[in-house]
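Heads up, the thing below is written out as structure tokens.
The complex is shown incomplete by one protein chain, all other protein chains being positioned as in the whole.
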Amino acid sequence: MQPTILEIEDLHVYYKTVAGDARSVEGVSLSVHANEILGIAGESGCGKSTLVDGILRLIKPPGYVPKGRVLFKGVDLLQLPKATMREYRWRDISYIPQGSMNSLNPVIRIEEQMGDAVLAHVKVGKREASQMAISALAKVGLPGDVLRMFPHQLSGGMKQRVIIAMSLLLNPSLVIADEPVTALDVVAQKAVLQSIARLRDDYGMTVLFVAHDMAAHAEIADRVAIMYAGEVSEIGSVSDVFIEPLHPYAQGLIGSIPSVDRGSVKGIPGLAPNALEWPSGCRFHPRCPVAIDVCPKENPPLIPIRDGRYAACHLVKADA
Amino acid sequence: MARVATYYAARLANYLVVLLIAFTIVFFFLRLIPGDPVENYLQSLAQQGFRIEGSAQIIATYREKFGLDQPLLVQYAAALERTFLHLDLGVSLMNYPQPVESSIMVRLPWSIWLLGVSTVIAWVLGIAAGTVTGWLRGTAFDSVFYNLSISLAQVPQYLVGLLLVLILAYALGLFPAGGAYSAGVAPGLNLEFFGSVLYYTTLPALSIVIVSAFFWLLTTRALTVSILGEDYILFAEAKGLRRLRILNRYILRNTLLPQVTGFAVSLAFIVNGFFLIEWIFRYPGLGSLLVAAVGQRDFNTVQGIILLSIFTVLTANLIVDLIYPLIDPRIRTAAERA
Partner (left out) sequence: MTMMADAPGEVAAPVRAGPLWRATTAIWRASPRLKLGLTLLLLLLALSFLEPIITHLRLEGRGPTELGTFPRLASASLQNPLGTDVFGRDLLALLMIGLRFSLMVGLIAGGLATAVAVFVALLGGYSGGRIDYLLNTVTNAILVTPSLPILMAVAAFVPIDLVLLALVLAFFSWPLGARIIRAQVLSLRERPYVEFARVSGFGRFGIMFGEILPNLVPFIIVGFSYAVIGNILAETGLRLIGLGPGDVISLGLLLNWAMTFGALAQGRYLMVLGPTVCLLLIFIALSLINVGIEERFNPRLKGVTGN
């Protein structure tokens, strides 16, 4: 087994609202192993993006982290003083955000925006920083000309790749990508997914990859964790989860992927619940086709089922 | 390149059109006046106790001289020609036969000084304070300044002027109540004169600065707060950049650009209140001249000052419109594409 780069222990992220706390992430524990792509899947509102913001300490008021640890190579990021955390940023952990279209400063050139990521962490001259930028751009298939441009002169897919190139600049151990392909057309999606896969294959990086599109996980992820209503409901290798999903929610998700073989597509009935008022007991029970008596009463914990497989369902028992 | 030229040509054309419309508005508004300028002027003189003989004769002569007996449209055409082609603002009635230009020219430097100093200080202070309060949104510091701005930003400058004059000049005696410099000091290029000028400029400038700075604070703060919510700021933070750098290159650059256009537009409002400030503080600029001319019913001088202010505001707007593409890369490309 590969060493664990990131260990998330019982992380909670809440948002204060006039109607009480919205418990967007509640008790999430995950391990990310070196040189893998761990996918996090789930519907909108399940808390995956909030989880990422929590890991990176980018949660802004009224959001707050009441509980939990985020161990990066053994160091709890949540306890670090701000200045130290700033050092870890980008150099050790980089981030490909959800709204990549808008993540570039509209009024300064690409060269400067890439350069300042380097200059903030490494003592090099501007010229050397630009050189690093050029080689990073090359890794995602973009020419050096891009440097002199402004963001509005680039297409959506190009902007996304610039962001990915930026994330490589300092050879971080961990890259966290939050819905990197959601806003792109299929052709651009393919290119971006390939670039992300290369991070793992060619550059030995570890990627935490968040997407609601199961097909994206199928393409590049090694393992996948499925989130529902602020909690993790199933974890396993991509092939295991796709071939034999254990949790009813996972089954619903996999079953809803359109396929050339199957004639029909099954959805999951009902609507995603509200973070202010999660359903009692197992949060999925109102929509679950196989719910039993105990489901509305007790929230099943995430337990290991067999080697590397975890599920949080009363109906799924551990192998002996 | 031809496309950029088209953009500039369009802006220039727009400027001329607006100038024409503004001029027309002024012209017809002033023509609302019943009777004619000469008659009114003589009347006001009479009210002040002068004896006027043969007034009918005088009125007829000057009416013809100033072309006031022509139909309105002819007068309009003549005024257009005179003002724009010959840059002739006419002759002052109260200082006849001195042309309006010379009365204006004498006073213009004082107005430019007061207006210039106040506007620049207000802009700089307001933007700096606005950025800081936006950055520190929610803190006590922000609350104090934010609430102060709400109270003072939309108050007429002359009210603030009155309060300042009352408190600081009369009640506390800390500053002079009027004038441009101390009576005992001779104007000249010496330190004593400059010092006196600064001392006397303080209260009028302060009246303008207080209102304008808080206004800029409000707009800048709103802009800063909205930009702080932008994705690229979050990303900059995720990159691990220092806060100062984010403030400078990511926030300021994005808040300053929209403010530049706002500056030119707000000039009209600043100029508006400015005239009365001069009057309250007996400042020897165009404002006092305007009030005096209005009081004396000196039609030409009034018209001249109004036209000058319109021209200044519009030209400032045009200059901003023309240089804006040079500083905002997004517009530059649009202009090139347009």
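Note that the chains are named A and B in the order they appear, and that numbering of residues resets to 1 at the start of each chain.
Convention: contacts are C-beta pairs under 8 Å (C-beta built on N, C-alpha and C of every residue); 3 or more make two chains touch, one makes a residue touch a chain.
Please read these numbers as outputs of a predicted model, since none were measured by experiment.
Student: Out of B:A78, B:L166, B:L198 or B:I323, which is the one that touches the chain we can't see?
Tutor: With B:A78, B:L166, B:L198 or B:I323 as choices, the missing chain is touched by B:L166.
Student: On chain B, what residues meet the omitted chain?
Tutor: Output for chain B: 14, 17-18, 21-22, 25-26, 29-30, 32-35, 40, 137-138, 142-143, 146, 150-151, 153-156, 158-159, 162-163, 165-166, 169-171, 177, 218, 221-223, 225-226, 228-231, 234, 265, 268, 271-273, 275-276, 279, 290-291, 294-295, 297, 299, 302-303, 305-306, 309-310, 313-314, 317.
We take it that only the chains that are shown with their structure count from here on.
Student: Where on chain B does chain A make contact in their complex?
Tutor: 138, 230-232, 234-242, 245, 249-250, 253-254, 257, 328-330, 333
Student: Quick one: which bits of chain A touch chain B in the complex? Just the residue numbers, please.
Tutor: It comes out as residues 56, 58, 61, 86-91, 94-95, 97-99, 101-108, 112, 116-117, 120-121, 150, 152-153, 163, 166.
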